[in-house]
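Every protein chain but one is kept in place in this view of the complex.
Our next item is chain A:
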Amino acid sequence: MTRILAAAAAEARIALRNRWVAIAVAMMALFSMVLSATGSAPTGILGADRLSVTVASLTSLAVYLVPLVALLMAFDAVAGEVERGTLPLVLTYPVSRAELILGKFLAHLGVLALAVAVGYGIAAAAAIWTDPRAQAGLPALWRLGWSSVLLGATFLGIGYALSALARRPGAAAGLAIGLWLVLIVLYDLGLLAAVVTDGGGRFTTQVFPWLLLANPADAFRLYNLAASEATAAAAGLGGAASTIPTTLALASVALWPLFSLVLATLAFRRVTP
């Protein structure tokens, strides 16, 4: 455990000095502020409180932004050490590769959690400031907060795995962006196209829900929308969410981080210094 903490402390210092902490926090804060400023329009029509509406907007934002920030922090983790030549030395120490990865993971997850807390905190403060009823949305915001951190954890692990597979920071960055594009953007487009073509057949009823659950970003969105009727209504995406039990979405959100960390460790073990 001391070894994991030592690795985490060193990584946290590096993140601080490389401005990753500042960049991650600034990105989340900026986007939250923009959403808070523009997200006031639908309130009157739907009758939901201001914060619940903001949470719905934040959910859509987090699906894009949290994985991106996580991948940006993670892609250099192994490939950067290989390129700098720092890896052989640390691997001669009595520390396992899983411990090294976990140390980096703890530090990066801390940065991500801080960014999420600052971003969502700003959004919550803005909502409550303008609408006293907004406190009703706090449970939804809390749920969004911790599930965002879990989503980030998943993509940190995936980022480490890509970093270990690529061995070079440039290649790792390319893989990370490619994966982000596929999982966050193209995956949903592909599913949409398939559902439209299928026209309500077996694919739509039997396969489609599982494919949604299999993608950590979709599971995250489903969970947050299904868990709160108000946000689902506000997002206007309740249809897909309602066919899948919330517990299954939650299971996917919770299990993905573990799965991605196992992937990361396995990929890191294959790296010969």
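Criterion: a residue touches a chain if its C-beta (ideal position, glycine included) is under 8 Å from a C-beta of that chain, and two chains touch if they have at least 3 such contacts; residues count from 1.
Keep this in mind: contacts and distances are computed from a predicted model.
Asks: Please identify the absent chain by the protein name in its UniProt record; candidates are "Lactate utilization protein B", "Cu-processing system ATP-binding protein", "Deoxyribose-phosphate aldolase" or "Xanthine dehydrogenase family protein subunit M".
Replies: Checked against "Lactate utilization protein B", "Cu-processing system ATP-binding protein", "Deoxyribose-phosphate aldolase" or "Xanthine dehydrogenase family protein subunit M": the hidden chain maps to "Cu-processing system ATP-binding protein".
Asks: Quick one: say which of A:L89, A:V185 or A:L258 touches the chain that got left out.
Replies: Final answer for the missing-chain contact: A:L89.
Asks: Given the full complex, what residues of chain A touch the hidden partner chain?
Replies: 2-3, 5-7, 9-10, 13-14, 17-18, 84-86, 88-95, 272-273
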